[in-house]
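A single protein chain has been omitted from the complex, and every remaining protein chain is retained in its original position.
This part shows chain A:
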Amino acid sequence: MNLQTLLYIGGRLIKGVIILLIIAVFNFFLIRAAPGDPAKVMAGEAGATDEVFLQQLREQFGLDQPLYYQLWVYISNLLHFDMGMSYRQNIPVFDLIMDRLPATLLLTGTAFLLSIALGVLAGVIASVNYKKWVDSLITILSLIFYATPLFWLAIMASLFFSVYLGWLPGFGMETVGVELSGWDRVIDIALHLVLPATTLGLFFTAVYARMTRTSMIETSRLDFVKTAIAKGMTPSRVTRKHVLRNALLPVITLAGIQAGQLIGGAVLTETVFAWPGIGRLMFEALFQRDYNLLLGVFFISSAMVVLFNLITDVIYCVVDPRIELSK
């Protein structure tokens, strides 16, 4: 990497930090625009309450302070890498998020790799067999998976593979109540991972397949491909070295977007399969108006988006050396 690249990356990182702060301020106000506050929700759940109790809660959360002061406290804490306490659980937000992060990354990461691998492969196969039955099959399947709502697919998968066939566990991340270690535990978790990762990955598999196919067909009609074929290269080498490499750019753009959703994008899957991830943490925090926790998850997810945008740009120039990184 040369100096120019490093400077570019440094500049982008600084910009990223500023963007993150702006997002944090924006989120801060956005959340407070929703009706109700965490004290009311908790008091509401309590089944009995009085003003004393509400006031106690608000003081405990710092919600009795003026709004600008609350914002100031939040941002200055954030700059010290302190995301505050969850109102509801009385546990630091950072700990709650870190507790859930491995489960989410395992699920979304698996789905991510699975969908890229399968999607690109299916796209390549379809484009090579352009207008043959394999192509039609892949196109139809990817259209179906593209159009099917995720939650429905998830429930059907769990009914079929877990209830009807009894092959795969239908909920949770590990078998509870048995002590497993080493490979037994890995296999146990892998089995629990199959259904949620597949359902989560199918949508993007379909998107990648369609994207790769279109892009491959387009590229294969370009002049340099004709030249390569005219030179007498084998068809498979032309496909791999010339067509695929050039056709991959839009796929990488899309992968960058999917990667940005690695943290918060699995709410539905996590809910249906009771996967203990961050998506659910966020979803529940939203309904409970647990401001600090929600802002914490938002912050981490927006950081991921900023980071993956940068990584995508860097990968562009690795895949296509004609692209240069500069301000």
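Keep in mind that, in the parts below, contacts are C-beta pairs under 8 Å (C-beta built on N, C-alpha and C of every residue); 3 or more make two chains touch, one makes a residue touch a chain; residues count from 1.
In this section, contacts and distances are computed from a predicted model.
Colleague: With one chain of the assembly withheld, which option in "Peptide/nickel transport system substrate-binding protein", "Phosphate transporter", "Circularly permuted ATP-grasp type 2 domain-containing protein" or "ABC transmembrane type-1 domain-containing protein" matches that chain's UniProt protein name?
Modeller: Result for the unshown chain: "Peptide/nickel transport system substrate-binding protein".
Colleague: Kindly state which of the options A:198, A:239 or A:288 is in contact with the chain not pictured.
Modeller: A:288
Colleague: When the complex is taken as a whole, what residues of chain A touch the one chain not shown?
Modeller: 34-37, 40-54, 60, 88-91, 96, 99-100, 103, 155, 158-159, 162-163, 166, 169-174, 176-177, 270-274, 276-277, 280-281, 284, 287-289
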